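With one protein chain held back, the other chains of the complex are shown just where they sit.
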Amino acid sequence: MDLTYTDEEEEFRARLREWLGGVLPALPPKPSPTDWPGRRAYDTGWQRRLYDAGYGDVHWDASPTTRLIFLEETEEAGAPYVGANFVGLLHAGPTIAAEGTDAQRARWLTPILRGDEVWCQGFSEPDAGSDLASLRTKAVRDGDEYVISGSKIWTSHAEVADWCELLVRTDATAAKHRGISWLAMPMDAPGITVRPLRTLAGSTEFAEMFLDEVRVPVGNRVGDENDGWRVTMVTLSFERGTAFVGEVVACRRVLGELAAHARKNGRWDDAVLRRELALLSAEFRALWRLTQWNVSEAQATGGVPGVGGSVFKLRYSHARQRLYDVAAEVLGGAGALDAAQDWTLDRLSSLSYTIAAGTSQIQRNIVAERILGLPKSPKGGR
Amino acid sequence: MDLTYTDEEEEFRARLREWLGGVLPALPPKPSPTDWPGRRAYDTGWQRRLYDAGYGDVHWDASPTTRLIFLEETEEAGAPYVGANFVGLLHAGPTIAAEGTDAQRARWLTPILRGDEVWCQGFSEPDAGSDLASLRTKAVRDGDEYVISGSKIWTSHAEVADWCELLVRTDATAAKHRGISWLAMPMDAPGITVRPLRTLAGSTEFAEMFLDEVRVPVGNRVGDENDGWRVTMVTLSFERGTAFVGEVVACRRVLGELAAHARKNGRWDDAVLRRELALLSAEFRALWRLTQWNVSEAQATGGVPGVGGSVFKLRYSHARQRLYDVAAEVLGGAGALDAAQDWTLDRLSSLSYTIAAGTSQIQRNIVAERILGLPKSPKGGR
Amino acid sequence: MHFQLTDDQRALRDGTRELLSGRFGRTALRAAVDAPTLDRDLWKELGEAGLFSLGLPESAGGVGLGLAEAVLVFEECGRALVPGPLVATFLAAGDVDGAASGDTVVTEVFGGLVPWLDAADVVRGGPRSTSGAEALASVDPLTPLHKVPDAGPTPWRATLLYAAEQLGSAGRTLDMAVQHAREREQFGQPVGAFQAVKHLCAEMLVRVEVARAAVYAAAVTQDPAEVAAAELLADEAAVRGARDCLQVHGGMGFTWEADVHLHLKRAWVRAELGGRARDAEEVLAAAL
Partner (left out) sequence: MHFQLTDDQRALRDGTRELLSGRFGRTALRAAVDAPTLDRDLWKELGEAGLFSLGLPESAGGVGLGLAEAVLVFEECGRALVPGPLVATFLAAGDVDGAASGDTVVTEVFGGLVPWLDAADVVRGGPRSTSGAEALASVDPLTPLHKVPDAGPTPWRATLLYAAEQLGSAGRTLDMAVQHAREREQFGQPVGAFQAVKHLCAEMLVRVEVARAAVYAAAVTQDPAEVAAAELLADEAAVRGARDCLQVHGGMGFTWEADVHLHLKRAWVRAELGGRARDAEEVLAAAL
């Protein structure tokens, strides 16, 4: 049990910190949340800077510990988030790297790392919900093309993406997990309609995507036909180990800010509130240690994270919601109801954490069945 | 919405209060919890006093509101609990009254009301647990007798009971709810072995009961053969309306004592603890009002309570556990670990509340399916 | 003792629900979200229906009903998410000309906040002048808010009426969750057949019924500790109810299109306007 970093890791941290200190002040101003081309340019510009400085592939090639340090340092320095590069860097890219042909890797990987091309994700569907594998978007083979119709939801950056990693049903007669294929769909193909989806926070970072006989070359399929579910699952679990590193660092910073704010406005004297802050501090300290634990485990097992990601996500998503509920208490009265406060918007967006990427109910099933070995419920018992 | 009592009800209350004031100081001293014959004599002696004073049948014949007043006043005055008379007065008696023949009513009811005969309950079985209807104690017809073998558990007062209301399986081939019969078993019949069962609180108020070819006359069956499940359910739901009246009154008294104790030992100054006490106060105030609501409803519908009992039990059982957890905080340090403190024993016994008479999980199923009309899960989904 | 609705009370509740579902159903609600101005025609109609005057004696144009009846009506307003300073206008009826009839819109300062300041004809409570009031970007699209420096405690009648609205909102989010759980299918069956969803809904109902007993009893007894209990339990039922409803709805619950966020945000607003939780807790503690 060692919580100190190696000399090599400390050097990486120092070098990165120095580089961040130099490059961050020179960044262009942050675009408005509704300026999609501006957001794309900002995010891809940042990725290009990382690439040029040798940090472009930190999500792919670096060790889990190095990645942890990278995420910790960039968050603490206030560097831009992965943003529009998220799907390319953390989903589609790793999938193509692991399952693609040489030609596919050559075509798609470097543009992702250089920030030249942006990807979006076409997995979720309105009628599928938690049961992702019941997706119905249909791809019918026509010569060396698939003809695709259906609709997707919760697609981020669809407005400005070049490519979409798309899950489609290529065999309607097979069992639901067995008839799915993974395609790279060019977003300029005819038949694609993107419509922004407004969240309860009033923001439009997600979109619905309607596909009407969109034609995609068969050569854009990664993995075998009807093997898309396995292809996808590999990537989804790959991403879990370090997915929340930056967020935990950010939550700890917010917690410190809350304490400072409470000391200033007098709420600190309320022992009940102080206790809530203390319990959150215990919580996020432990979640940070759990992150280091999971990362160390991933490092030891060659980068393959276990189902520990579900354990982390379960606890973290509820802790994050509590954090912003307490933020509202710290602000108190008018402050708690003020949508101009960042904390209010964060409170609203935290509501999605127990739902997105597998509801807490689904995560508990996973933990109980896959870690604890409790019996799978028969149909109806899930 | 009227929370005042009628003149008649107030008169009943005043008369009862006066009578209690006279009779309680003259009661013999409470027997030790392990002195079973003593406990029987004490409890039946109290029931006889009630009977002689005209209160013997308050659980059967009085209106729900009168019963509420009776339970409230006796609890507040510190009168003895129903104790050894519980099964006779609240389970077996009402069952016989509702489903028995004239001869059965004549034989069994008056001795219950006079405190002459004590009943115990032989429903639960070790292997059945929450799935009560899966009971396996077998009754085979032999002429005009049933020959009974099996084992029962959680039987209170078995050591000193004259009769046992016994559920047995009379048809092993029928669906599980359809092959059960209700019998009155004399506790002096050969083949009955009673063994005390120690609870985690160290007490032995429950027993296991082993039946080895016990012979019971067919004439002791109440209701039709194989109709025992329905016979039983009628009584179980009958009892729910006012089952917890005395306990809620007692919990409110305990809460007041906790506050007084905390004021004395200084813990009152801990805002966190004071808040916990305040929230419990809100809780038990509301539970008292909910009791009045349910009782008024039962009064209006002719004494048939709805599934509201499950709503009440769910909330109350958790509130009671919280109450005694907070009691431990009020006592603090050594006090919280002192088994000589009544509150410590009550804390231990409160642990059964979310399990006994239907676990909280079962109660939530009942609420969801019978009140909210959510679909019954297929086998496996309960 | 008969702690149940009388026939008259039942009729009042049903009539109010019918009026509101006709006059402020889902279409009107979503239209109000898109254009959040106070609908003075609706206000007038509510006034004509007696919503603001029901507590006034018949001599003053009211029907002489009590707080118990007011609570039933405000519960329905909470269910329907009716916008506007209902509580302040109700409390002003009899004191402020035109409040009872719905001709005058009255708001009031509660806990340093003023709802619907720009739309109101009269402002009560708080500092003498609200000229220094500062507009807030209200989290609730259906409740414009200003803040003022002076933050006196919320009068108990307002606390009780806000609690009644919370109760109504909690009942509505329960209904929405149950309806969704019956209709939405996942893994080949209604999500309401999953025990986890079932138990969420069951606990929502328990919170509603407990809060209902507390709110109704507080209206009858008007005891400060009972009002405090009603406030705490109704706030909890409304806020947690909306959140559980969101959880049952899954991703769709996170959209602007679903109504659940309107309930959650309004529940947050009412929790602040109705009085500070810590104050209510101290009232209860002191009464122990």
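We just call them A, B and C in the order they show up, numbering each chain from 1.
Please note the rule applied: contacts are C-beta pairs under 8 Å (C-beta built on N, C-alpha and C of every residue); 3 or more make two chains touch, one makes a residue touch a chain.
In this text the structure is predicted, and so the values were computed from the model without any measurement.
> Determine which of the presented chains are touched by the chain that is not presented, and list them.
Across all of the complex, the chain we cannot see touches A, B, C.
> Given that one chain is not shown, which residue among B:F70, B:W108, B:W154 or B:F312 touches it?
In the full complex, the listed residue that touches the missing chain is B:W154.
> Touch as defined at the start, partner being the missing chain; which of B:N220, B:T242, B:T291 or B:T344 qualifies?
If we include the chain that is not displayed, B:T344 is the one touching it.
> Taking the entire complex into account, which one of B:A77, B:A328 or B:I366 touches the absent chain?
B:A328
> Where does subunit C touch the missing chain, residue by residue?
Answer for subunit C: residues 194-196, 199 touch the chain left out.
> Can you list where subunit A touches the absent chain?
Spelled out for subunit A, the touching residues are 1-6, 9, 65, 68, 255-256, 259, 274-275, 277-279, 281-283, 285-287, 289-290, 292-293, 295-297, 299-300, 308, 311, 314-315, 361, 363-365, 367-369, 371-378, 381-382.
> Please output the residues of subunit B touching the missing chain, sorted low to high.
The list for subunit B reads 124, 126, 129-131, 134, 153-154, 197-200, 202, 270, 272, 328, 333-334, 336-340, 344, 348, 351-352, 354-356, 359-361, 364, 379-382.
The working rule: only the chains that are shown with their structure count from here on.
> Determine the chain that sits nearest the middle of the structure, using the mean of its CA atoms as its centre.
C
> Between subunit A and subunit C, what distance separates the C-alpha centroids? Give it in angstrom.
37
> Multi-chain contacts only, two chains or more: what residues does subunit A have there?
270, 272, 379-381
> Among the residues of subunit C, which ones contact at least 2 other chains?
Residue numbers touching two or more other chains: 189, 193-195, 197, 278.
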